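With one protein chain held back, the other chains of the complex are shown just where they sit.
The chains carry the letters A, B and C, assigned in the order they are written, with residues numbered from 1 in each.
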Amino acid sequence: MAELTSLRAAVESLVRDGDSVAMEGFTHLIPFAAGHEVIRQRRKNLVLVRMTPDLIYDQMIGAGCARKLIFSWGGNPGVGSLHRLRDAVEHGWPHPLELEEHGHGDLSNAYVAGASNLPFAVSRDYAGSDLPHHSDAIRFIECPFTGERLAAVPSVRPDVAVIHAQKADRKGNVLLWGILGVQKEAVLAARRAIVTVEEIVDELEAWPNACILPHWIVSAVCRVPGGAHPSYAHGYYERDNLFYQAWDAISRDRESFLAWVKRHILETDGFEEFKRVLQEGVAKEVR
Amino acid sequence: MAELTSLRAAVESLVRDGDSVAMEGFTHLIPFAAGHEVIRQRRKNLVLVRMTPDLIYDQMIGAGCARKLIFSWGGNPGVGSLHRLRDAVEHGWPHPLELEEHGHGDLSNAYVAGASNLPFAVSRDYAGSDLPHHSDAIRFIECPFTGERLAAVPSVRPDVAVIHAQKADRKGNVLLWGILGVQKEAVLAARRAIVTVEEIVDELEAWPNACILPHWIVSAVCRVPGGAHPSYAHGYYERDNLFYQAWDAISRDRESFLAWVKRHILETDGFEEFKRVLQEGVAKEVR
Amino acid sequence: MNAQVPFTAAEMMTVAASRLLRNGDVCFVGIGLPSAAANLARLTHAPGVVLIYESGPIGAKPDVLPLSIGDGSLAETADTVVSTSEIFRYWLQGGRVTVGFLGAAQIDRFANINTTVIGDYAHPQVRLPGAGGAPEIAACAGKVILVLRQSARAFVERVDFITSVGHLDGGESRNRLGLPGQGPVAVVTDLCLMVPDAVTRELTVTHLHPGVGAENVRAATGWKLRFADAVKETPTPTDLELDTLRQLQRRTALAHGRAPEA
Partner (left out) sequence: MNAQVPFTAAEMMTVAASRLLRNGDVCFVGIGLPSAAANLARLTHAPGVVLIYESGPIGAKPDVLPLSIGDGSLAETADTVVSTSEIFRYWLQGGRVTVGFLGAAQIDRFANINTTVIGDYAHPQVRLPGAGGAPEIAACAGKVILVLRQSARAFVERVDFITSVGHLDGGESRNRLGLPGQGPVAVVTDLCLMVPDAVTRELTVTHLHPGVGAENVRAATGWKLRFADAVKETPTPTDLELDTLRQLQRRTALAHGRAPEA
C-alpha cells in the first residue's frame, strides 16, 4: 500500500545497507533525487542494478554506496565514460566494485522474469560472445521441444526498486508515459518500491491502457518536482544536456568529485536545497 | 506492408487450406466477419488457435473448416456449451477434431514466446494437474540456476493471425484499446496478419504508449464496420448478449446450425449482407 | 442487522462467499458466482478489494455484473487494463494476487478441480469448456476460494480429471509440488462452508447455512463427508448484504436483458 511521504522518510525506512537496489529509467525519468538521498543517508554495500548506470550510479559508486553493479551499459550518454565507475573498476577506488554484466535485451528479460516470479529468462543471445565466459549469470539451456540451445539469465529480484514518474493520485496510483524503459518490470520484480513523482493530483485522467502502477504495489510515493534532473520528465522539463557534459569534468578526478558531492548532496538537506545550490553554481559560472 | 483491401480479397490471398490460424480477441473485438469469410470461402483442414474459441470457432468447426483446435477455454461465455465444438469432440461431426489444450496463462505465454521468436515459454503451471499427462505440448524443465522444476510450452507461430481493431490510418497503422487480450502477440507471432477495423481515418490521434500495430507488420487491413458483432468494439458498439443466448438454440442441433450457416454466411456475399439478413431475422421474431 | 426477509440458498451462498474477502485483498475473479460474490464484497464490507479479471482489467469496479470475462464495463471502471499475457505473468504468477475466486464443474474431497471432461479424456461423456485460467490461479494465487452449487454429481470422491490442483492426495502432497500458492482454503456452496483439515487437507464442513441439516449436505456429496467437531450455523445475510446483492442483480438484469447466474 502506497504511503505518501517525504523522500527522506522513504529512503530511511525502505533502503537498507546491503540491499539490492534497482533505480531505473532509460534516459528518461531517472530518479536522481532518490539517488542523492541514498548518498545523503550514507547507505553502504548496496548491490546496484540498472541497465544504464548513468550519472546516478556514477555518483553513488563514487560516494562509496556500492559493492556490486549489475548492468548492461555504463557510459555517460553522448559524452563518454563514467569516470567514477571506471575508477572503481580499474583502481578499486573508493573500494573495489564487483561487476555482473549483461546485454540490454538480456537484462531487461531478467526484470521481466523477476516481475513474473520466474527464476530465469531465456533468449537467443550470446552464442559466440565472450560475455558468458566471464559470468556465472549467463548459462545455456536446451529447448525441451526443439533441442535448440538458448541463453538463460537469472531473474532480477531487487530488495527495492526506485523510479521517478510524472503523476500520482492521492491514493498513490502512479501514471507514467513516454519512454517507459523497464520501470514497471523493476517495480513488479522488487520486494519494495519507492516512486518519486512530479506532482500529486486528484485524478490521474489516464487514457486507455495507460502505464499505471496501482497504489497497492508501491511502498512509498514522494512528491519531488524536478526529481529526475538532469534527465527529463516528458511533459514537464527537458534533459539538461549541459549538466551531462559538465559531469565529465566534475567526475574526472577524485577531489573535484568529492567536493561536488559534499557541497551538493552531503551538505544539502534535500533535493530542494540541492537545486538551489546547483542554480547558484550555474549563476556563478555565467557571471 | 499493409495493403488496404477487401476482406474477401484478404482471406482469398492470405488464408490457405491447412494453415494454422489464430483469430484472437478476448470477449472484445472478436473478428467474426473474418471468421464468416473463412467459412464462406470454404477453407479446410485449418489448425485453429484461440484462447477462448467462443462462437466464432463454434461456427467454423461446425462448418467443417478445422482439423485441430489449440485452446484454453471453449464455452459460450455466460451461456453454456459450444455445441458444435462438443459435437465434433464427442461424436466426430462433421469430422473428428484433434484437441491441444492449455491454461490461459500458458497459452498466452505461448503467444508471447512466438512473438519473441523463442521456441518455448516457461511458467509455474501444471504441477499436480492432469493436463500434462494428456498433452505432448506441456513438458517440464529445470531452472539452470536454482534447479526448480517449471512447465514449458511450445511457442505458437501461426501461419495467419486475424484480429479486429477500432481504427487504422491510410498507411495501415492500426490502433486498438480497451481489453487487448493477446492480439498484439498473435500478430507478432504470425507469418501473416489480417486486421479488420471499424474505420479508416486520416490520423490515428493516438495517446502516449498506445497499442499500435505498425503497418509494416500487417499484411492486410480491411474496413469492416461492425465486424466484431456479436462481440463488441469499445467506443463503437456493445456486446449483443441476446445473440450469444440465441446461439445456444441455433447451434444445439446440426440441422438448425446448418440452416443458419447457409442462410447467413454461405448464401450472403459478405458481412454487409450478413448484417442485413440477421436484421431481417430479428425483425421477423419481434413481429 | 440480519435480514428478516426470506432469502434463497443461492443468495446465502453468494453472501457467505463474499464475507471471505478482506478489504486489502487482491482478488483474481472467475466469471459467474465468484464475480457476484467478489463484487458484493466490494460493495459492502471490503470497498478496497482489488478485482482483477483474466481479460486484463485491474481494479475493476463494475456497476453491473459482467456476463463474460471481458465485458466493456470491466475495462471502463478499471484502474488500468493490461494485456492478457501480462495479467497472467506479472500479476498472477508474479505473486500479486492474494485470493483466487473460482467456480468448478466437479471437485473432490481434496478440493481438486475438474473443468475438462466427465468420463475418459480420450472418449468423454461430456466435454467441458476446459481449463481457462484456473490451473494458474490454483497454482499461484495466495489462496483459493471455491464457490459452486453442491450436488453429488459435482462433489465426487475423486474427480475424473484434475484440471486445477487443490490439495492433490491430501496431507503434504500439495506442498511437495512446490507451488507458490497455498491452494483452496474454503469451499462455499448453497448448503454449507467447508475448509480443508489442517493436517489431512480433506474438506470438512465447519458451517451449515440456516435451515440446512447435515443429512442434506451428506446427500449432496459423493463421498463420506467429514464434519468439524462443532459445526456452526452460517450467520444469515444482513439487510445490507441482501439489499446490495439484489440491487446489483436488478441493475445487471436491466443492463443485460437477463440476470446472470447467482
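We adopt the following convention: a contact is a pair of C-beta atoms (placed from the backbone, for glycine too) under 8 Å apart; a residue touches a chain by one contact, two chains touch by 3 or more.
None of the values given here were measured: they were computed from a predicted structure.
Student: When the whole complex is taken into account, which chains on show are touched by the absent chain?
Tutor: Taken over the complete structure, the missing chain's partners among displayed chains are A, B.
Student: From the list A:Ala66, A:Leu85, A:Leu118 or A:Leu278, pick the residue that touches the absent chain.
Tutor: If we include the chain that is not displayed, A:Leu85 is the one touching it.
Student: Using the touch definition up top, pick the residue from B:Ile217, B:Ala233, B:Ile265 or B:Leu278 that touches the left-out chain.
Tutor: B:Ile217
Student: Considering the whole complex, which of A:Ser72, A:Ser219 or A:Thr268 touches the chain not shown?
Tutor: Hidden-chain contact among the options goes to A:Ser72.
Student: May I ask which residue of B:Asn117, B:Thr146, B:Ser256 or B:Gln279 touches the chain that does not appear here?
Tutor: B:Asn117
Student: Decide which residue listed in A:Ser20, A:Ser108 or A:Ser219 touches the omitted chain of the complex.
Tutor: A:Ser108
Student: With respect to the chain omitted from the figure, which of B:Ala206, B:Leu258 or B:Val282 is a touching residue?
Tutor: The missing chain is touched by B:Ala206.
Student: When the complex is taken as a whole, what residues of chain B touch the one chain not shown?
Tutor: Touching the chain left out of view, chain B contributes residues 1, 112, 115-118, 173, 184-185, 188, 206, 208-212, 214, 216-217.
Student: Of the residues in chain A, which ones touch the absent chain?
Tutor: Residues in contact with the chain left out: 26-28, 51, 71-75, 77-78, 81-82, 85-86, 89-90, 101-106, 108-109, 111-112, 123-131, 134, 148-149, 178-182, 184-185, 232, 234, 238-239, 241-242, 244-245.
In this section, only the chains that are shown with their structure count from here on.
Student: Return the chain whose centre of C-alpha atoms lies at maximal distance from the corresponding centre of chain C.
Tutor: In terms of C-alpha centroids, the chain at the greatest distance from chain C is A.
Student: Quick one: which pair of chains has the most contacts?
Tutor: B-C
Student: Take the average of all CA coordinates in chain A, do the same for chain B, and state the distance between these two points in whole angstrom.
Tutor: Going by mean C-alpha positions, chain A sits 41 Å from chain B.
Student: Give me the residue numbers in chain A that touch at least two other chains, ranges are fine.
Tutor: 117-118, 208-211
Student: Quick check on chain C: which residues sit in contact with 2+ other chains?
Tutor: Residues 75, 81-82, 89, 93, 140, 180.
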